[in-house]
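If you scroll down you'll find the structure; I have some questions about it.
Of the protein chains in this complex, one is absent; all others appear in place.
Our next item is chain A:
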Amino acid sequence: MKKRILIAAGAIGVFLGLFGSWVTYEGLHRTSDDKFCIVCHEMAPMVSAYHTDPHGGQGESGFKASCVSCHMPHDNVFNYIYTKAKNGVVEGAIHFFGDVDAIDWHANRKNRDKFVYDDGCISCHSNYKTNAFISPKGQQMHTHYDALLGTDKQIGCASCHVEVGHMGLRTVLNYYKPEYEYYEGKFDAEKEAVEKGLIEAFKKGE
């Protein structure tokens, strides 16, 4: 009798474990792309610029990195889930209760080292030091990057690759929020085109 109970408990345990893993995996997977993230995150210009970038599916291979590929830490699964949950709550609160117009996107770009995670970049670009397509100067800079790792001068991929993943980001941001008054009201048509493009892209499931 005891044996039966043990086996039943074990089977239920295995089932719950597998089910829990599956739910977690599906949950994380389905909440990782631009179509989901943009529901709460204020990032229409970022997503628009992403759609014109190789990382947004415009490369020769058509490969598309998801938002979390670059904007979540990949060092361990707990940190990943914690960061994702924290961002979800914070961004959701800003979206529903905060002052969205007060967000200074141009200033935030200066913090790109903080929200672009190198381990995400390197998980795909693992050959960043040996890739023969990288120019000699690029290779020299990557060696420099490596030399600074772990020091107080450490830099990140986004330190140099300023618009990586979002081609023409500064331009699209200006369509939404001009850096200078001089441009105010001059980009209405461009902004409208961006919004329309996003709706179409999401309709097509891009």
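Quick note on the criterion: contacts are C-beta pairs under 8 Å (C-beta built on N, C-alpha and C of every residue); 3 or more make two chains touch, one makes a residue touch a chain; residues count from 1.
The rule is short, and it goes like this: contacts and distances are computed from a predicted model.
Look at the chain that isn't drawn here: its UniProt entry, checked against "PadR family transcriptional regulator", "Protein translocase subunit SecD", "Multiple sugar transport system permease protein" or "Cytochrome c3 family protein", names it "Cytochrome c3 family protein".
One of A:Gly57, A:Pro73 or A:Gly168 touches the chain omitted from the figure, and that residue is A:Gly168. Remark: the omitted chain is touched by one listed residue; of A:Tyr50, A:Trp105, A:Tyr128 or A:Phe187 this is A:Phe187. Residue-level contact of chain A with the missing chain is found at 135, 137, 140-141, 144, 148, 153, 155, 159-160, 163, 168, 170-171, 174-175, 178-183, 186-187, 190.
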